[in-house]
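Apart from one protein chain that is not included, each protein chain of the complex appears where it belongs.
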Amino acid sequence: MSETLRPVIGQAIAIFIALALGTVVIMVVGESPILVFATLLEGAFGSTERIAGTLLQTTPILVCGIAACISFRGGLFNIGVEGQLFMGGFAAVIVGIYLPLPAGLHMLVGILVAMLAGMAWIAIPAFFRARYNANEVVSTILSNYVAVLLTSYFTIFLFKRPGGWSETAPILPSAYLPELFSFSRLNWGLIIGLALAVAVQLYFRHTSRGYSVSIMGQNLKFAEYGGVDIKRHIFLVLLASGAVGGLAGGIEALGVHHRFMEGFAPGFGFDGVIAALLANGNPIGTIGAALFFGALRSGSLLLEVDTNASREIITVIQALIILSVSAQILMRRRGDSTAAERRWKF
Amino acid sequence: MSHAVELRGIVKRFGTFVANDCVDLVVKAGEIHAIVGENGAGKTTLMNVLFGLLQPDGGEILIDGKPIVVANPRAAIAAGLGMVHQHFKLVPSLTVAENVFLGMERGRAGFVDHKAQIAETERLSRDFGLKVDPTEQVGLLSVGIEQRIEILKVLARGARIIILDEPTAVLTPQESRELFQTLRGFVAQGMTVIFITHHLEEVMAVSDTVTVLRLGRKVDTRPTADVTKNDLVQMMVGRSVSFDRRQREPSTGGTVLSVKDLWCRDDRGLPAVRGVSFDVRAGEVVGIAGVAGNGQTELAEVLSGLRPASHGTFRIHGEDLTAASPRRIRDTGVAHVPGDRVVRGVDRQSSIAANILMGRQDTPPWARGSLIDWAVVRERSSEMMERFDVRASGPDALVKSLSGGNMQKVVLAREFSHDADFLLVDQPTRGVDIGATESIHNEIMRQRADGRAILLISVQLDELIALADRILVMFNGLIMGELPGDSVSEEALGLLMAGVQTGPDRAAVA
Partner (left out) sequence: MAADVKVAAISGYFAQGFGQSIVAGLNKAKDDFGVEVKLIDTGNRALDYEEQFNNVAKDGEYDLVFVMGWELVDALTKAAEAYPDQRFIFIDGVLDSDKIVYADFSEEEGSFVTGAFASLMAAKGSAIDGLGDGKSIGFVGGRDIPVIRNFLRGYEQGAKAAAPDVAVDAVFAGTFDDPAKGSELTMALYGEGNDIVYNVAGPTGEGVLQASAAADKYSIGVDIDQCDVAPGHVMASMLKRGDIAVYSLIKDEVEGRTVKPGTYSFDLKSGGVELLMCPQTIDMVPEDVKSKVSELRDAVINGDIKITE
C-alpha cells in the first residue's frame, strides 16, 4: 500500500510547493493570491457551464495524456503527442469535408483516420527507435514542429476556405462527434477519453502483451531475457501511443472545431505529456492530472477578465509544477538506482 | 622505505552489507602496488574510501606516515593523491589541454590562458612519457588516449600517489603494455602507484607488491616476486564455505547441448569467447570454472540468445539455435538463471507473481487467450514459493523487498519450473547466504536427477566440486581443460584458471 501511495504523496507535495511558489509570484506582481485562486476556482467550477468548460479543456489533455502513458509504460517517451494531435485533427477534417458517408459511420471513419494519421506520424521515429535505437525523445519532439507547420501550410495553401481566416471549410454534420449537452461544446470525446483510460489500465494489467510491455518499461534487460521481442514491442508501443495522439486531434476536430485552422489546439499535447508524468504513467491517475490542468486553463480565462492578473501567471504556475514534479521524479529515480547499484557495485 | 599510504582497520558498510571489513593496507613509497580480487571483493570501495569519495565507518588513513581525515576528494588531492576512475570524466567537446585543466584553469584576469595550459600540458606529457596533442578535441580520440588525459589531469593536480581503478579494462593489449611502461616511469621518478585489477598476468607483469581482497576482507599482502599466479587464484577464490560433494547416480542420457567452435565479442567488440566446444548430456551437471571476466558471462549470453555469436554453432537436441531469438531458444527447452540477477533475472519493481509469470504470459493456464489469469498466476506462484522456499509475505510482495537469496529463489522457481531440458545456471549462489545456497544446490541436484542437462557457471570452486560431474576451466575466452568432478584437485583447477595448461597440446596463454 505504502509503495503505491508514496509517489502520490510525492506528487501532491510537488504541486503544493509549486502553488506556494506561485503564490509568491502572484504577490510579487502585486495581486492578491486569494483573489487569484478564488477566481481560478470560480472560473473552473463556478457553474454547470463552467464545469462543462473545464471538462472541454480536460478532454484533449486527457487523451494526449493517455497517449503519453502508453509510451511511458513501455519505458519510452513519446513527446510528439502534440504533432500527432495536429496530424490526426487535420486528417479527420479532410475526411469530414471530402468523404461523404452516412452519419455515424462518417464520424467513425474520421476518428479512425485520425488515429491512422497519428500512427503514421510517429512511425518514422518509432522505426528508428526500434531498429537503430535512435533516441525517440529527440525525434518525436522535432516531429512536433514539422506537424504544426505542415498542417498550417496545407490549411493556408491547399484547403483554405474562400475568404476570411486561415481555416478550412467546415466538415459535414454527418461527421460530427455529438455534443453531450445543449449548453456546451463538451462532447463524446470526454467519454471516449475516460473509457480509454480505464481500457488502457486494464490492458496493461490483464493482457499478455500489456504485461510484456509493462515489464519492458520497467526492466528492458529482464524482458529481453524473458523472451519479449524488444524491437517489435518498442515499435508497436510507439505506434499505439501515436494513434491515441491522433485520436485526440480527431476528437477536437470532429467534436469541437468542426474544421481545421491555425491555432487548432496548441499546447494540449505537451500538457498531456506533463499530466501523464504527474500521474506516473498511470492512465487512471492521468484523469485527475488532466482535470487539474484543464481547470487551470479554464479558470485562467476568467482570471483575465475578472482580475488584473494576466493569464500568463497560470503559465508560470504550470511551469513551476512541471519543475517540481520532474525534480521529484528525478530524485526518486536516483534513490532507486543507488539502492540497486549498492548491491553489486562496491 | 617509508609508507606512502597506510590504511588501518577500514570498515565500510552499505546497509547491512559489509563491503570492507577491517581492511589493513600498507603501500610503500615508490612501489607499484596491485590490489586484486574478484568483482565485489571490495577493491573499488577501499580506494573510494582512500580518495575521499566514501566515508569509512571505521579505521584510519595515514598518508606519508601522518594520520589524516579524507573528507572529500579535494582533501585527498591536497594530500598528494590522485585517482583515475574506471569511467572517464572528460568533456568531449573540449581540447586535451582544456580537459586537463578543467576546474583549475590557468588564467589571467578571469580569462583562460590557453597558451599556458597548452605549454603546461606539453611539459607534463614530455616528462611522463604520455604522448598527447594538447590542442586536439577529446571527442575524437581513442579510449587509450582518453586514459592518458585522465592521468595527465591527476598529474597536473600535483599527485604523487596515483590510484588507477581497473585501468586496463578498456585498453587493447598494446595500450596496456604502454600504460605499464608509463607506470614504471612514475615509480622511477619516485612516485607511488596503486592499481586495481582482476587480471593476474598484469599483477605479475608490473607490480612490486600485491594485496588480495576477498569478500571485503584482506587475504594477504606479498611481494609479487614471492607468489605465483596459482597462489593468487587460491587467495582470490578461496573456500568460504566447504560443501561436500553430492552423491549421485552416474548419468546416462544423450546429448542435449552441443557447442562447436563458438566465438563471440564482448561489449567493447573484443573477442570474449574464442572458440569453445563442449557437450552437455541429459542428467549431467557440467561446471564452468574460471576467474570472473574470462568469457563465462558472454558464453551464457550467447547460449540464451542475448548476445550474437560471431562464429561457430550451438545446438539443442540437434537443432541449430545459434542465430535464434531468446524466445525461440526458450521455446526449444532452455531455462536460464542469469548471472546478473538484479539486472536480468528479475524486475525489482514488480511482484513475485509478475516475475514468475515472465516467459509464460502467453501460455495456458497462466493466460487464457490473450488475457492473463492472475488468480492462476498467484496460486501457482504461491505453490512455487512454497516448493522453492521463497520467504516473503505472499505472491504480491514486491521483489525489491526480498533478500538476495530469496530473490534468487524466485528466479530458480521460475526457470526450473519451465520443464526445460537444458538449464543454463550462471552464478546461482552469488551473494546468497549459506542456508539458501544449500537449498539452491539441493534443487540443482534434483533437476539433475530428473534428467535435465545442466551447465553450471560458477566462480566458486567448492560449488563446482560439490555439484559438477565434469568441470571445464575457462581462461581468456578459451577452455583450458576438463577435469572430472569426483577427483578434481584444487591445485590442478587453480593452475588452469591462472591460464597454465597442464596438457601437452596447448601452450599457456598469458
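We call the chains A and B, going by the order they appear; numbering starts again at 1 in every chain.
In this section, contacts are C-beta pairs under 8 Å (C-beta built on N, C-alpha and C of every residue); 3 or more make two chains touch, one makes a residue touch a chain.
These numbers were taken from a predicted model, which means no experiment stands behind them.
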Neighbouring shown chains of the undisplayed chain, as defined at the top: A
Among A:Ala67, A:Val81, A:Leu172 or A:Leu302, residue touching the chain not depicted: A:Leu302
From A:Ala67, A:Val256 or A:Leu296, residue that would touch the chain that is not displayed: A:Val256
Selected residue (touches chain absent from view) among A:Gly53, A:Gly110 or A:Gly193: A:Gly53
Residue numbers in chain A that touch the chain omitted from display: 43, 49, 53, 56-57, 60, 156-157, 162-167, 185, 252, 256-257, 261-267, 297-298, 301-302, 304-306, 310-311
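Keep in mind that, in the parts below, only the chains that are shown with their structure count from here on.
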Separation of mean Cα positions, chain B and chain A [Å, integer]: 44
Chain B residues within the chain A interface of the complex: 14-15, 17, 19, 39-45, 216, 304, 306, 325-327, 330-331, 336, 338, 340, 342-350, 354, 357-359, 361-362, 367, 370-372, 374, 398, 400, 404, 431
Interfacial residue positions of chain A with respect to chain B in the complex: 3, 206-209, 211-212, 214-215, 218-219, 221-229, 339-340, 342-346
